[in-house]
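Just passing along the structure, written as structure tokens.
Here the complex is missing a single protein chain, while all its other protein chains stay put.
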Amino acid sequence: MSKAALDRLVEHLRDGVISTHAHRGDETAVIDRSLIRSACLWLRDTEGLEFNMLSDLTAVDYYTMGREPRFEVVYHLHSLTLKQRLRVKVGVPEEDPVVDTVCDIWQVANWCEREVWDLYGIRFKDHPDMRRILMYEEFDGHPLRKDYPKDKRQPLYRRPQHEIDEALAGRPGSGHRPGFGPRNLLES
Amino acid sequence: MYGSDRLRSVSAPELDEGMPTEEMVLNVGPSHPATHGTVHIKLWLDGEQVTGAQVNVGYLHRGFEKECEAHTYGENFPYTDRLNYVSPMLNNVGYALAVEKLLGVEAPERAQYIRMIVGELARLCDHLTYSAAQVAEMGAFTPFFYAIKARDFLWDILEEISGARLTHSYVRIGGVAADMPDGWVERTLATLVQVETVIKEIDTLMTRNRIFMDRMQNVAVFSKEEAISHGWTGPCLRGSGVDYDVRKDYPYLFYDRLDFEVPIGTAGDNMDRYLVRMEEMRQSISMIKQCFDQIPEGDYQLHDPRITIPPKQQSYNTIEGLINHFKIVVDGIEVPAGEAYTYIEGGNGELGFYIVSDGTGRPLKCRCRPPCFMLMTALEKLLVGHMIADLVPTFDTLNMIGGECDR
Partner (left out) sequence: MGLEATTGRLADAVAWARKYSLFTYPFATACCAMEYMSLMGPRYDVARYGAEFPRFSPRQADMLLVVGTITERQAPVLKRIYDQICEPKWVVSFGVCASSGGFYQNYTTLPGIDHVIPVDVYIPGCPPRPEQVLDALVMLQDKIQRHDGYSQRMIELEKREAQMKKKKKHGSSTETSA
């Protein structure tokens, strides 16, 4: 990570930077949500910064910590030419979960933003193809939100219930296993 | 279009126009023999030429992050194993480094060397599996058997040190689970000789094979700029001619003490991505040998009651040891609140772990930066303009691993 890059970003955005920290040596800037596009473009194209690669794009849900705003979208930037890194974050409130897209700045953001929409329900404005990517279209809700129960399944297909019951009765460890040992034809 | 070239020599003008074709949509997958892992590719075809492609991933989304959030830091190792299941040790190492960064501790020197050794062994397994799948799906089955044979040798070695053939869960926070067994170094060195022979055999069988060259060279060329924009890392990025290897540029563990070279491609086609991996295997073997020369004596684990469980003797015989063991197993290691991102050179590229802690024994967020997810973003572009038969080698060189891509 790079201290110099963070200082230049703070200098450039001034009031747009909400807070900064360098916990464990990772320079981080939390910036205003409306500035993310212009900031990213500036970070990519300015000489001496040249963050030409978006290493990672993800989101965090702070619901259990009760923090406001609830979500944060996290951008890990990387400059291959200058070998420096920077983490940029924007806060996203629950009631208006929209962030400007950066997928024309870095192509990889296209799928990453789709993933964040899929798992966290944060929309990206002007994204060309805002579909689910990991879950199926029929899925209701956004599974990585903290208020989505971990084991709430939404099946696409199930066998009829009596068949499942028969199959479960034959599970290993339940005593009887279908098909093992000679089958008594007369009994059935 | 070499078909039309051949027709031209017949000198019949009506043949030059080719067959009349109309657009056809073809679905490849989700279960297709030539795609290891489940992925759905929708192709728009003009004759045999691909005019458009849409890649749908996510068929193996297993909820890695949700599971991690529900388990303690120590319990998450088995889940990381199953991300990139071809090189589980590397995932273990990456995750352990992330948690250690957040804790602000460092494993003992010996443990770090062991991590490097097992990591490079895992990389060998990864690249061997890649070459096996690559050639088998292109129709050459013999090298597949060679590569699997070599991988089984390596798995024997890894099984000896970790207890499992494939899903090792060997690395711990603050060190590794156990020291190297007696005689393991010698046996590993002997195995590496065998593996080296197999790599040479695959090389002689495949690399200069005419059919192989025809299908790999100048197919799916990807430029430097695009590769960077698509977030490519690892062998694929190096195949496109960018000099970026985490081990060289941001040395972690003790990679700065090793002497190794990073192979860089020139054309950015399928062949370069294959050649880079073949060369990396040779480099890995040399790295493991260097590690064995340099490895110091000492502890293989930290002795910190907050982080590592006490030795068995203590947890069985003393009340402090028992309580310590209980606390770490039930409540987990208490990681101070904060966030950290670490990245290592995984099998497919920069394998990152971004962990956010809220100060409890379970992570608030445990994100894996999947290198092959980033690689797959480019597949749609790579396929367009090529023949349908080029799909298989191109898809294979990206080495998509379902568990990592979809998590």
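For reference, chains read A and B in written order, and residue numbers begin at 1 within each chain.
One rule holds for everything that comes next: contacts are C-beta pairs under 8 Å (C-beta built on N, C-alpha and C of every residue); 3 or more make two chains touch, one makes a residue touch a chain.
Since the model is a prediction, treat every value here as computed from it, not as a measurement.
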{"item": "Listed residues B:V28, B:V99 or B:A132, member touching the removed chain", "value": "B:A132"}
{"item": "Per the touch definition above, residue among B:V28, B:I41 or B:L60 touching the missing chain", "value": "B:L60"}
{"item": "Given B:K42, B:K149 or B:K327, the one touching the chain that is not displayed", "value": "B:K149"}
{"item": "Among B:V28, B:I41, B:V55 or B:V86, the residue in touch with the chain that has been omitted", "value": "B:V86"}
{"item": "Residues in chain A touching the chain absent from view", "value": "135-136, 143, 148-159, 163-164, 167-168, 170-172, 178-180, 182-183, 188"}
{"item": "Touching residues on chain B - with respect to the absent chain", "value": "30-33, 36-38, 58-63, 66-67, 78-79, 81-82, 85-86, 129, 132, 144-145, 148-149, 151-152, 155, 165-167, 402-403"}
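Note that in this section only the chains that are shown with their structure count from here on.
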{"item": "Centre distance in Å when chain A and chain B are each reduced to the mean of their C-alpha atoms", "value": "21"}
{"item": "Chain A-touching residues of chain B, taken from the complex the two chains share", "value": "56-58, 61, 63, 65-67, 70, 101-102, 104, 226, 228-231, 242, 244, 249-250, 338-341, 343, 350, 352, 354, 356, 358, 364-365, 367, 369, 373-374, 376-378, 406-407"}
{"item": "Complex interface listing, chain A residues touching chain B", "value": "23-24, 26, 28, 52-56, 58, 60-62, 64-65, 74, 76, 80, 83, 87, 106-108, 110-111, 119, 132-136, 143-144, 150"}
